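For reference, the structure I am asking about is given below.
What you see is the complex with one protein chain gone and the rest in place.
Should a chain be cited, it is by its letter among A and B, assigned in written order, with residues numbered from 1 in that chain.
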Amino acid sequence: MTDLINLHISEAADLLAKKEISSVELTRAHLAEMEKGRVLNAYITETPERAMADAEVSDKRRANGESLGALDGIPIANKDLYCTKDVRTTAASKILSNFLPTYESTVTQKLKDAGTVMLGKVNTDQFAMGGSTRTSYFGESKNPWTDANGEYALTPGGSSGGSAAAVAAGLCMGATGSDTGGSIRQPASFCGITGIKPTYGRCSRWGIVAFASSLDQAGPMARSVKDCAIMLESMAGYDKKDSTSVNTPVPNYLSALTGDIRGKKIGVPKEYRMDGMNEDVAKVWDKGIQFLKDAGAEVVEISMPHTKYALPVYYIIACAEASSNLSRYDGVRYTTRVEGATLDDMYKNTRTDGFGDEVIRRILLGTFVLSAGFYDAYYTRAQRVRRLIAEDFKKAFETVDAIVAPAAPTPALSFADMANMDPVSTYLGDVFTTPSSLAGVPAMALPVGMSSNGLPIGLQIIGKHFDENTVFQVADVMEKSAGFNLMPHRVKG
Amino acid sequence: MYTIKGNTSDWELVIGLEVHCQIISKAKVFSGASAEFGAEQNTHVSLVDAAFPGMLPVLNEECIRQSVKTGLGLNAKINKYSRFDRKNYFYADLPQGYQISQLYYPIVGEGFIEVHTSEGDRKIGVERLHLEQDAGKSIHDMHPTKSFIDLNRSGVGLMEIVSKPDMRSPEEAGEYLRQLRAIVRALGTCDGNMDEGSMRCDVNVSVRKVGETILRDRVEVKNVNSVRFVMQAIEIEANRQVEVYENGGTVRQETRLFDPNNNETRPMRSKENAHDYRYFPDPDLLPVILTDEYIEEIRASLPELPEAKKKRYVSELGLTDYDAHVLTLDVETSRYFEEAMIGQDPKKVANWVMGDLFGYLNKNGLTVSNSPVSAKNLGALVGLIADGTISGKIAKDVFEIMAETGKEPAVIVEEKGLKQESDTGAIEKLIEEILSANQDKVAEIKAGKDKLKGWFVGQIMKASGGKVNPALANQLLDKKLAE
Partner (left out) sequence: MAFNEETVANVANLARLNLTDEQKQKFAGEVDGILNWVEQLQEVNVDGIEPLVSVTEQTDAIRADVVTDGGIQADLMKNAPESAHGFYVVPKMVE
């Protein structure tokens, strides 16, 4: 019998189509694996009854010859930042810990409409602020990849760490993530899976708890480039309810997976090769470059001179926007409330109690950089440098079709190491991902090699605005060349 | 020039107004909920208006059109590039924790409004018009320790029209506000109803010694919700400031609240902490780009504005400046007047509108929109006088009946038998009877006491119950006396 947990979405879709397996079987197997995998704390909310009901409906549909396509009957998980109708949506925070939306986000609705089966809501850093899930009110998720002692002691990364851990451990076949400064790509790299942050404006942000509006983008996480292509095709598309979603047709992403990148020009930004770079990461990057050359691509060095400023620019802009976006959590309409004698007391008690330290830290920073007397020096200046960063990409893409770079500066870190890091040191984990976030261009992470201590290391393929096709095309070739074993990293027991 | 006398100097006033006009539109500015006033609490509210997680604003095109229209009506520059900013502050009726407004790039730039006061005509500068969203409403009298929040108004489109500090007297500020209201009402962009809060006014007042060119610190007086209160609040606040300065104190920049019951302004407690609104461009919204074609299309569709209408009433209809001004202050009034004057002498119609009609309406708390005397009927009444059917005196009685019954004047004249007598035979007979009964007075007239003719006309009118056309009576009297 097929091990249902090991299947990729594309493989399961074939078997479902041939009626060799049913969605009920597939879903049941994943629900069982979820129980086994609770040690990873990947899920905040499991929805097994709903999943089984969805699976039965899917099987009936298929029996009637009314299959909705490749995703019909596929069990997935949603990051707990996506509002899901009648299913608790917490943003991994205390303040939203009882929030039951009466509406469904556009992206999860699209996935529902494609026939997917939702297994539950997965963990994230609180309000997506962090790179480890350590800021979650519901506790950190564990990376299914163990440390040298065989312990679940490593972070899955973040903020979409619950998604990455669940996908990597076979607790779902694919998951939604969201990426503001690397929140899909860094955990994908830490957990040895694939994930794409599409072009800003490609997926609707409607119904996703906002972190930083000018940067937030929805995207899929899965165990192959192909699976991400299948998922993104369902998730993407113009939404008139989101003014920043772009009215342009969604191409057939699967057709991009031609396996042929001969003649493609791939840029390697020299500024990404930083002093004191992690040796394992540098080696995997070189290996990836060699794969591309071997496949017939032309690899050239390019310069993106403002790269080093991306991180500080990102933190100013993201925190400024967040400080405003999080003002709505005030104890009046849908959050928890801590009473106070006056309205202001109630606000202060509610917000101080309901937000974790990292969220408070970012609200303080964001409020400060927007305040009178500092706005121009910090916020406006950051926006100007943001333009320079975006222009670096524009210029690069005048000569190259895609860019290849590491996804994260290190393999997965241990919780013990992270406990002693100051905020700035933890922010450095986004060094390779924030430039493309600021420019709004699509970028995909995929596992390409291993570190000396046996942990996965991912690379990023970055493309032009709305050219996810080239990203998928190049990533697909690299995935095949790397031959990375994208089987679930099964939880023992 | 309007000044306040102090011991050390005469003081002049520097006044600017910030007027919030609720835009007339079906839906709210960033959501699809109804913008209609007066619904049950929290029923004209979408998830966007209540700022639920993940909700996003999408701009209503009508609010753009209405803003441009208003900008054109204010003789202002329309900005082809405008953008939205967030104004951040916490309040229970502001669900997002920020108001979407336009600080850096407003949709309308500089313009002006012409006002007419006892000191002559002046152009008052408009600094800008920007588009923003309204807040909800807090109700404080439903519970001893709680406030209740209704978000029906949250997200309704507002135009904030900011004047330059160009006004120098309460009268001028009052006229500016009246004129602004007349303009938005004529344009159909705001109903201008200050009672219901669809037009709200904040007043900036400072004083300075006559001859000074500097601007001293100004005080913002909030929520002054009628033209009369605006004028009162300015006077009271300016006098307070003069007193402070004259006593050696300084006026500090602050926000005060006008209390019409106690005739004073007092500091607003909630505004004590200096606000820091942390404006920044709203990343959820894109810039608004307007084309010349779009602006010109709106310009071409503009109705005649009060100022132009007023000039036309003077030059084409021969009305006085004052009459033209009064008849154009309100679009409903000018509409009524223009309907009533079809086929009639405009000056006579104007007299009836401003005299008997306004008198009646004021006395009964009515307006031209719900006047029992329709414009058509009032015009018909003037027509009956003009063609000699009734006298001006009888017309007053007919008007009273029209106001009570809403009937057409011709019907009333017919029913009550008020038609003016023009059968010369019958009138001559009547005159003969009066003359023969007063032979002594006839003799006096013939002896040269011409003034007695008026007495006879009075007798004729009296005997006929006022139904004789006085001119005709005069003419026939002369004829009989000459016989």
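Definition applied: contacts are C-beta pairs under 8 Å (C-beta built on N, C-alpha and C of every residue); 3 or more make two chains touch, one makes a residue touch a chain.
Keep in mind that this is a model prediction, so the values were computed, not measured.
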Residue in contact with the excluded chain [from A:Gly115, A:Gly201 or A:Pro220]: A:Gly201
Touch criterion as defined above, residue of B:Gly188, B:Pro287, B:Gly355 or B:Gly406 at the omitted chain: B:Pro287
Among B:Leu47, B:Val373 or B:Val413, residue touching the chain not depicted: B:Leu47
Of A:Leu154, A:Ala188, A:Val284 or A:Ala382, the residue in touch with the unshown chain: A:Ala382
Residues belonging to chain B that touch the chain removed from view: 25-27, 31-34, 40-48, 50, 58-64, 83, 88, 90-92, 138-140, 142-151, 257, 268-270, 273, 276, 278, 281, 283, 285-289
Footprint left on chain A by the chain that the document does not show: 98-100, 102, 200-201, 214, 240, 243-244, 246-247, 306, 308-309, 312-313, 315-316, 323, 327, 330-337, 339-349, 351-352, 355, 360-361, 363-365, 367-368, 371, 378, 380-388, 390, 422-424, 427, 439-440, 465
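The rule is simple: only the chains that are shown with their structure count from here on.
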Residue ranges of chain B in contact with chain A within the complex: 47, 50-59, 86, 88, 90, 92, 95-98, 147, 149, 276, 278-280, 283-286
Chain B-touching residues of chain A, taken from the complex the two chains share: 82-83, 89, 91, 96, 99, 101-103, 105, 205-210, 212-214, 240-244, 320-321, 323-324, 326-328, 330, 332-334, 343-344, 347, 367, 370-372, 375, 379
